[in-house]
Structure formats: C-alpha cells, structure tokens
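Apart from one protein chain that is not included, each protein chain of the complex appears where it belongs.
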Amino acid sequence: MSTLLENPWFVIPLRIVIVLGFVLLAVPVLTWVERRVLALMQIRKGPNRVGPAGLLQPVADGIKLFFKEDVLPEKVDRFIYFLAPAGFLIPVLCAPAVIPWGPDDRLTPIADINIGILFLLAMTSLTVYGIVLAGWSSNNKYSLLGGLRASAQTISYELAMGLSIISVVLLTGSLSMREMVLNQQGNLGLLNWHVFRFFPLGLIATGIFLIAMLAETNRAPFDLPEAETELIAGYHTEYSSMKFAMFFMGEYASMITISAVMVTLFFGGWLSPLPFAPFTWIPGPLWFLIKLGVFIYFFIWVRATLPRLRYDMLMRLGWLRLLPTALVNLFLIATVVWWLS
Amino acid sequence: MDAVPISWYLTLSAFMFAMGVTGVVIKRNPIVIFMCIELMLNAANLAFLAFARQQAQLGAQVAGQVYAILVMAVAAAEVAIGLGIIVAIYRLRDTINVDEMNLLKF
Partner (left out) sequence: MFVQILFGLMAIVIVVTSIGVVAVRNPVRSALNLVANFFALAVLYLLLYAQFVAAVQIIVYAGAIMVLFLFTIMLLNLGSPAELSERGEIKRPITWGLALLFVIVLAGGVFSRLSEAQPAQDDIGTVQMVGKFLFTDWVYPFELTSILLLIAIVGAIVMAKRRL
C-alpha cells in the first residue's frame, strides 16, 4: 500500500478523483440541504416527497434538467453563449487543487505548489468571465445588467479579500496552503488558529474574508448579478437545461471551495480544535469536513436572514468600509509581526 | 531537462509585438487599440523572462522577473487611466471612433 502511494502515476489521479468526486457529489446534496434548511428557517416543509425526507429530490432535479428542452434564444452570440457555462465551471473545479484536506501529504493536496494561494486567487478571479460573457452573449438587457454588476462587484471585493489573505501570508511567511495549516498547529488548540492570532486583528481579517467570500460567490445578500426580483435571474436568464445546470453547479461548487479556503486560512484546516484525548481521535479529514459544513451552513443562514443590498450600498461597503479596514488591519498585523521578530 | 532555445521565445515575442503594432495602426476602436498595446507590453515581458534565463548571475536572472512585474504595474495604471479617458470621451461625444477625435478641446 505504501509503495503504491509513492508511485506518482497512481497517486496523482487518485488525488484528483478524491477532490473532484467530493465536490461533484457534494453539490446535489448541498442543493437538498439548502432547500431543507431554508424551509426550516421559514417554517415551511421544503422538498419532502421524493425519497426519504426528500433526499432523492436532487436526482429528480438532475433528470428533469437533462431532459428539458435546450432553448437557444434569437440573435445570441452562439460561440460565446456556449462557451460561458464552461468558462464558469472549469476555474471553479480547478481551484480546490491546492487545498489540503488532511495531514497525509501523499494524498493531499493535488499539488502543493509554492504559489498555492496565488493559484487559488487566480482561479476565483477567473470565474467572473463566465458570468460576464453569459450576460453579454445572451442579447438580453437583464442579462447584460447582471454581467455588468458581477464584474464590478468581483473586482471590488477581490481587493478586500486579497488584503485579508495577505495578512495570513504575513503570519505564515509562505504561500503554500499546507504551510498555512501547519503554522496554526500548537498546544493551545483553537487559540493557535489564525482567527484568534493577535486578538482582535486576526478576527477582523476573518470578518473581512467572510464578507468578501459572500460577495465573490454572488450569494445573498450580495446576489445582485442574479437578483430575481429586479433582473429576473440576471446573467443566466436565457440559459436552460444543462447549460443552466452548469451555472447552478458552479455556484455551489464555488461555495464549497471558498468555504474550504476559509477553513484552511483561518480555522486550522484539518487540525482538531481541542488538542487532547477524545477530540484528537477524530481523524483530520473529518474535522475539515465538520468545519466546512459549518461555513456552508453559514452561507444558507445568511441567505435566509439578510435582505439584498442596494447596488450603491454594495459599492460603498466594499470601497469605503472593507478596503480601508483591511488596509489598516494589514498594517497593524505587519507591525506586530515585525515587533515580535 | 531539455529546454526550448531562447531564439524561439524571442521570435514568438517579436510576432506578438508585430501584431500589436499592426493593431494600433489599422484599428479605429480605441479599446481594441488599447488591447494591442497590452499585447506589445506582454511581448516585452516574454522577452524579458526569456533573456533572464540566459544570464549567468543570479541577480541578473531575477532582474528580468522584477522588470516583468514592474511592466505589469505600469500596464495596470495605464489601463485604469486609459479606459477612464475613453468613457469620459464617450459621455461627451457619443462616439469613440479615433478618426473623429481630432479636436483637443470640444
């Protein structure tokens, strides 16, 4: 077994299968979880007819989307119209390649490259192309507005997100995501994590990342690119059948990815929160999954709780609140790191 | 480790640069002209990085990469200003055809 794990021709495809398999299998489960949790919060039933507790609902939805008519609107830019869903989904599925989900460095991550977090930033910043091009090529004014909003929003919130990531890079002294997790290891358990580092500076960085990650994934309350009540469905108004399903899958997969980044950067990755007996028995990957679940629940919770921001409020929050806060916070963290060294 | 000779990189860079110049000369849409300028800047970056491999000293090798990063910063600044100018002109004159932008003041 161990010699098999040394063989790159075996272990690299295995790593890819594990990560992609997890993301792609988690997406349908996530759609069911989201609908059930939302229903719970809004005191209604949610999907409960197909299978036990509605668990087979995603399968039914998948079959429905497969067999739906694929409508091609008039006067669309056909090449770009077909390219856009793939351009959205591919970077989202590439991004988890650098996220370590367990302590065993033979199995994870797919590639522990020395520019890990930069690769992740690059991939998340590319997802906006799918949205913008879908909005432009659909030949529909609502789609165009959705695409415009998405591009402005992504560029604005990427700055705050990047600055809060840089504070983690400062704390770690490396861009490798594995190093970032190992830097949070210690005798104090969860007090060693980056959230609680230099209290309250780490907490502020985490908060900025938390808000920026909602905006980057176009989730409520920042879902202006696809605001149903004003833009019908924004950039994917004109998409149907499997092309719509690709946008849908991409959105949920990016939720999983960005939650995993959050866990890795600030919440200790696979590390156990309390470093003594009953908690250390639980294997690392399971801790990672538990933390991931917490943040995915947070996404759904926020969607059920907060109303959508107006567009000028979104821009004001991004440029006048988050960005200066992130800059000052980064400066303070840099000062403390320099002072301690 | 077999590597590609530097001549190939430089030829590719020259090709990109030539296409950029062609675009600047024949295009009328200032946004596309801008993109062609970006193409030329990237051709320069490719040449910088290719020459960096050719150097013997470590300092000279890294210098090529530092130059590429500085070029990117300059390109970002240039795009921010340039696109701002284009939007401002469009608001004033409702067209951005470079042949019609022949007045310094309007």
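The first chain written gets the first letter, and so on, giving A and B; residue counts start at 1 in each chain.
Here, a residue touches a chain if its C-beta (ideal position, glycine included) is under 8 Å from a C-beta of that chain, and two chains touch if they have at least 3 such contacts.
Worth saying up front: this structure is predicted, and the values here are computed from it rather than measured.
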Touching partners, among the displayed chains, of the absent chain: A, B
Options A:65, A:118, A:203 or A:334, residue touching the unrepresented chain: A:118
Touching the absent chain when the full complex is considered, from A:30, A:110 or A:144: A:144
Footprint left on chain A by the chain that the document does not show: 77, 80, 113-115, 118-119, 121-122, 125-126, 128-129, 132-133, 135-136, 144, 147-148, 151-152, 154-155, 158, 175
Missing-partner contacts on chain B, residue numbers: 1-12, 14-23, 25-29, 31-32, 34-36, 38-39, 42, 45-46, 49-50, 52-56, 58-59, 61-63, 65-66, 68-70, 72-81, 83-88, 90, 92, 96-97
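Everything that follows uses one rule, which is that only the chains that are shown with their structure count from here on.
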Averaged-CA centre spacing for the pair chain B and chain A, given as whole angstrom: 33
